[in-house]
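Note that one protein chain of the assembly has been removed; the remaining protein chains are unaltered in position.
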Amino acid sequence: MLHTVNKSPFQTTTLQSCLRHTRKGDAVLLIEDGVLGALKGTDASGDIWGRRVEVAFYVLGPDADARGITKERMIDGINVIDYEGFVDLVAQHKTSQAWL
Amino acid sequence: MLHTVNKSPFQTTTLQSCLRHTRKGDAVLLIEDGVLGALKGTDASGDIWGRRVEVAFYVLGPDADARGITKERMIDGINVIDYEGFVDLVAQHKTSQAWL
Amino acid sequence: MKFSILVNEGPYTHQASDTALQFTRAVLAKGHEVMRVFFYHDGVNVGSRLTVPPQDDRNLQKSWSDLAEEHKLDLVVCIAAAQRRGILDEGEAKRHGKGEGAANLAPGFRISGLGQLIEMGIESDRLVVFGD
Amino acid sequence: MKFSILVNEGPYTHQASDTALQFTRAVLAKGHEVMRVFFYHDGVNVGSRLTVPPQDDRNLQKSWSDLAEEHKLDLVVCIAAAQRRGILDEGEAKRHGKGEGAANLAPGFRISGLGQLIEMGIESDRLVVFGD
Amino acid sequence: MSEAAKGTGKKVPKKFLYVNRKAPYGTIYALEALEVVLIGAAFDQDVSLAFLDDGVFQLANGQDTKGIGMKKFANTYRALGDYGVTKFYVEKESLQSRGLTLGDLQEITYEDENDDFKEKPSIILVSRAELSEVMAQQDVVLSF
Partner (left out) sequence: MSEAAKGTGKKVPKKFLYVNRKAPYGTIYALEALEVVLIGAAFDQDVSLAFLDDGVFQLANGQDTKGIGMKKFANTYRALGDYGVTKFYVEKESLQSRGLTLGDLQEITYEDENDDFKEKPSIILVSRAELSEVMAQQDVVLSF
């Protein structure tokens, strides 16, 4: 399953709820304001760090760029992809679930 | 100062942020989905309970009714008002701040 | 007391324009003055005359238009926000070449600039914001 | 692979319709098929031909209409959601007595029922949702 | 599954999940999601509903919307059984966080045509782990 999250983890509980419903082998893609969740050293970063072994994490690069979030400032191990990479991720997983 | 909060405390951090910026003598009015914050015995109710001495809490009754939240299920000491009571609250405070 | 109201969200999707309507009615019922209601962001969509809500549902545009007529309310839709979202009065529709009859601003609303919002802040005793 | 896309928010206010547009372009660039794009909730507002965004900003309606023309995309606006929000094609505008020229549905979009959304789920290999 | 369907030329129903995570009335998502479920019921797919996070408030007892001037649509959930929509997965942890129990929700039932039309509960109380498992089994997940 591919999960997409488009909300800031500082503003809403959406990322948290998503992560609690991920299973081993799932992928989580952060898009739009959701990319704020990729920042390391924040009040929210522990949630992603805690799931990094079981779940693969991706960030939509154009959204990270827009918000001034460079790769170096992201939690280690998060993969940065572009829109075509997003399409590939969707293709690779039978189902996508948008956490809105 | 009158603060209004229209978001669920389970979904967003808006109520929390509002409460951290309230000062002694302020009033907080919960409206729309914000009325969910009035429920007692929830993961969020401690925040309001912790501020009840310094801050006066109000709930917009019609919004609570719509969501099936009766007075008995609310945190003790929260006042239930109607739209005219909302107007009075605004009139009583020099400034209103909507936490959106 | 002189009240002003800012509505930041469109009809039906968010409750903001419902709450603002009930609040405005209560302000009037209490004998206060309503200087102006300003519609910003998606709030401009409240002023579309083309909405056709289900028959068993409320009609927000009509409720606002009726209230405005009854109480001589000044309902102002922000021009910049309205252009972005496709709410145009006759002058705007013509200016942008949208064709005869294309104007969709509802009766009782007028389109104007953000200065009208600042004025509300300056001249009202109370300004109340409804949004998301 | 056959993709379908659901857009739940209106233009400019939320990024959803931007992201959906970029995603749809990428789907096509990768050689996949796009069965349909369905606009629901405030997403129906993407299909308004009356929007006039600032000249230095993107034009989302036009971008979608252009993409639809270039790739023969099926852009469907939900009829129930559209009526609530004042997006009407010619038939709807006439049926509801909105006057000559009032239809505001943009080129390349058509109005239809929610069954079209369910069909997307049934017949596509992948359905991706963009919203708020 | 779609591969199998292609092979036989016969369409196997897909598993559709409607995810409800938002409270009613403050926004329209709950109502318009319900409208999709109603239309979708006519398509003979394998439909489930999930209620988690604030979505559990959609099923709350005692809603009275007269004061806010909006239409109450909570009763419509009870009619879904007649359209073959009978699986309402409600997450236990979401109820607990909100101080709710099953008793705070409407009773929703359906008549089981495979069991002498006995009246059975539509609401299935599940743990978060169980709900994640339900989500993982779907072909199509619609969230609003």
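Note that the chains are named A, B, C, D and E in the order they appear, and that numbering of residues resets to 1 at the start of each chain.
FYI, a residue touches a chain if its C-beta (ideal position, glycine included) is under 8 Å from a C-beta of that chain, and two chains touch if they have at least 3 such contacts.
No experiment lies behind these values; they were computed from the predicted model shown.
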| item | value |
| --- | --- |
| For the chain not depicted, the shown chains it touches | A, B, C, D |
| Residue among C:Asn8, C:Gln22 or C:Ser48 that touches the chain left out of view | C:Asn8 |
| Sole contact to the chain not displayed, among C:Ala26, C:Val46 or C:Ala81 | C:Ala81 |
| Touch list for chain C against the chain that is not drawn | 6, 8, 40-41, 80-81, 113-115, 117-119, 121-122, 125, 127, 129, 131 |
| Hidden partner chain, residues of chain A it touches | 6-8, 10-11, 32-34, 36, 39-43, 45, 61-63, 65-68, 70, 73, 82 |
| Where the missing chain touches chain D, by residue | 12-15, 18-19, 21-22, 56-58, 132 |
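The rule is simple: only the chains that are shown with their structure count from here on.
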| item | value |
| --- | --- |
| Length of the line joining the C-alpha centres of chain A and chain B, rounded to whole Å | 33 |
| Mean-CA-position distance for chain D and chain B (Å) | 38 |
| Chain B, residues touching no fewer than two other chains | 6, 10-11, 32-33, 62-63, 82 |
| Numbers and ranges of chain C residues touching at least 2 other chains | 12-13, 15, 19, 22, 57, 132 |
| Interchain contacts (touch definition) - all pairs | A-B, A-D, A-E, B-C, B-E, C-D, C-E, D-E |
